[in-house]
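Sharing a structure, written as structure tokens. Questions coming.
Every protein chain but one is kept in place in this view of the complex.
What follows is subunit A.
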Amino acid sequence: MSALALPRHSLVLAKRNLIGVTRNPEALLDVTFQPVIFLALFTYIFGGALAGGSQQDYLQFLLPGVLAQMVAFASVSIGVNLNTDIEKGVFDRFRSLPISRAAPLVGAVFADIVRYVLMCAVTIGFGYAIGFRAETSPLEVLAAAGIVIAFALCLSWASVFIGTIARTPGAVQGIVLLTMFPLTFGTSTFVPTSTMPDWLQTFTDVNPLTHLIGVLRALMLGDPMGNHLLWTLVSMAVLLVVFVPLALRSYGRRA
């Protein structure tokens, strides 16, 4: 097997996932409708109260946070889909072929790139429509989107791992969502963490999403970057180092 076989087979399998998406467009609701709902909901319902009357100021603060939150929520679907594929026997076919066992998993992650690009476009696009304005250069906004997508792909592996160990697709959804709720609310998405009690701040300081949001606010609003980028890259590396081998191992062993 040549060294190029894994990326080539992964691309073939990514194409399969994307064809699936075109046949099943409602599978994209979590990266299209969901960010729109969250932006609108928090801006117009809570925004006025949270930002002392200015919904516009709140939207500026909120949008980078919603991008990070949507990454976390959207990571549920890859695990659910993998688990469904395993359950339906489609993966038995792949496992009986002379291809790397990693290819179906890597292929699914590749295909997710499209979902996250769409998610960034919808979130930022809708944000602009209701008045969000980046305070930095377009290049920096693009860089922010790039970081969002890269972080999403690393986080996907955690969902992939759950997808390979859970018994049912419903269980995958439950486990991943349950993990994502404290992560996405226990951070600076909706309010500055300085308003939270000390014990909670201890958590928000180590929450990788806090640093991701820090990076996004720096790149989109011109906030100070601090060490947010470093910690974001570290957490991405940790996600890969921990969950890629775990996912491959449990997928290989799954009877």
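FYI, a residue touches a chain if its C-beta (ideal position, glycine included) is under 8 Å from a C-beta of that chain, and two chains touch if they have at least 3 such contacts; residues count from 1.
Please note the rule applied: contacts and distances are computed from a predicted model.
For the chain that is left out, the UniProt protein name among "Alcohol dehydrogenase (Cytochrome c)", "ATP-binding cassette domain-containing protein", "NAD-reducing hydrogenase HoxS subunit delta" or "Carbohydrate ABC transporter membrane protein 1 (CUT1 family)" is "ATP-binding cassette domain-containing protein". Touching the chain that is not shown, out of A:L13, A:V122 or A:M236: A:L13 (per the contact rule at the top).
On the side of subunit A, the interface with the absent chain consists of residues 1, 5, 9, 12-13, 15-16, 19-20, 23-24, 88-90, 92-99, 103, 255, using the contact rule stated above.
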